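Of the protein chains in this complex, all but one are displayed in their positions.
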């Protein structure tokens, strides 16, 4: 039993991350998989959620905004609202135009949020980040494992909730319109202004879900810092979606599991293999390899491991056989 | 004030050179290439390595500066070799990745370029390490162009003047190329209507190769100049990517002259904004420029409404 304990606690830890990522990837899947919107600033929207929830729920920080000490639930809702609002600004500016503009604009907002996170001491704690973000269940359970397991249950419940909600959404008439817009630019054009509104809704909802993921992350780790939301996070999340198969919510969840597993394993392996002084280089090499894997996936298996299920309103796609 | 304008124009020139390549790729291949910034970084670092090799061959400890500049002839040669290297990277990337995805949706190319950018950036960091460096440690004396009592005065180093001159020369050269040469005209035709261009006898594959080569050469020049006037960092390309996009969009994406104009404006805006918002938020200026132009005039300053 004692020998099992570290394994169990590692597995809980790992699965919490997987479920947090899965929530975020579901948000991304609504945008890309079902609406064809390319968001390069995922890390930024996750960061907004994480910081919002942290500021709303954490105790007073000296010389900083915050200290509201609100319940974690309020923090999570707040996270969804602020991430959604940020999405609204970006969406209004970029969603009327060609897809590339959304990519560029979301890239821009993620960079800007990174700057704010690093520099706005009064709001984000700057380079130190925000400490003492409340971790639910730590007081209820004496052990870390117990608390983590409880948090995992919470994450899985929220993941299930988000999953069901999004499944219903994409199967509704609204979801069918989204797919029609994605599949067919001319159909989108004939919808004119309404296509823009549909895209905007999808984009804002997706980003709100990402914000929720950010909040889940913050309350698990117990602190937020700018370096947790670097572009590499966006990249990992995209890898999860592409590997799992865009346009399929089950694939999105599977992708989170597979990619995070491969990432942690290869990271551990590289740490074992590379000498202390070369760790930074090893980490860089890891990103290189995964970057190449993502590109290879795009070329050889564009529909991902699962891909969009056939016969769900959208046209069956070829490829990925 | 004057000094800020001068600094802004120097930065803007570098951005312009990079943005021209970016906007050309967009005009011909029709996608926003997130890997373009990495061509700047790779160009700059290839030049650094070539410089080391040249100095080693010559048995020299360091470059003997070509007065009044801070660098010697070795850097010029190194930059030329780096141009070839960066062009080769762009061509290989196109062959292995982009050309295979061209038949599909344009956005797939954007995603691919995003992945390629990460791979290239981290490969660069893997090979050269994360520590910033310089081509030359030679200190330069800034020439006072305007005395201090006129609007705060203006001083500029010979290297910075060279940046301005090179950017201007590139624009003139590019204009002559696009309007006078057969290849330049073929590129314009392809940008306007690829199918008709083929029917009219344009080898579109050749035009695509030429686009990558020109874009990579300009990126290398921009990267080396950025390394020369600021410093060499592995994130050099990543940090410049947003200003490059801002410049291209501001000028009207796909419009070469617009990219030059956009680059200068972005450089000026960054420089002038620093006293207002602080140097730490400098990088956010490009984002604000993008949002503003998309809301007010999404086709860009010189772009045509489509």
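A and B are the chain letters, set down in written order, and residue numbers restart from 1 in every chain.
By our rule, a contact is a pair of C-beta atoms (placed from the backbone, for glycine too) under 8 Å apart; a residue touches a chain by one contact, two chains touch by 3 or more.
Here, contacts and distances are computed from a predicted model.
K.L.:
According to its UniProt entry, is the unseen chain "Elongation factor G", "Electron transfer flavoprotein subunit alpha/FixB family protein", "FAD-linked oxidase" or "ABC transporter ATP-binding protein"?
P.N.:
"ABC transporter ATP-binding protein"
K.L.:
Can you list the shown chains that the hidden chain touches?
P.N.:
Per the touch rule above, the missing chain touches B.
K.L.:
Quick one: say which of B:32, B:51, B:97 or B:189 touches the chain that got left out.
P.N.:
Only one of B:32, B:51, B:97 or B:189 touches the chain omitted from view, namely B:189.
K.L.:
Touch as defined at the start, partner being the missing chain; which of B:30, B:102, B:198 or B:297 qualifies?
P.N.:
B:198
K.L.:
Over the whole complex, note the residues of chain B touching the chain we left out.
P.N.:
Residues touching the hidden chain, for chain B, are 182, 185-186, 188-189, 192-193, 195-204, 304.
Criterion: only the chains that are shown with their structure count from here on.
K.L.:
Provide the C-alpha centroid distance between chain A and chain B, rounded to the nearest whole angstrom.
P.N.:
32
K.L.:
Which positions of chain B touch chain A when the two form their complex?
P.N.:
Its residues touching chain A are 26, 31-32, 34, 97, 100-101, 104-108, 110-112, 114-120, 122-123, 125-126, 129-130, 238, 241-242, 245-246, 249, 253, 278, 280-281, 283-284, 286-287, 290-291, 294-295, 298.
K.L.:
Residue numbers of chain A touching chain B in their complex, please.
P.N.:
It is residues 36, 38, 40, 89-90, 92-94, 96-101, 103-105, 107-109, 111-112, 115-116, 118-119, 231-232, 235, 238, 242, 280-281, 284-285, 287-288, 290-292, 294-295, 298-299, 302 of chain A that touch chain B.
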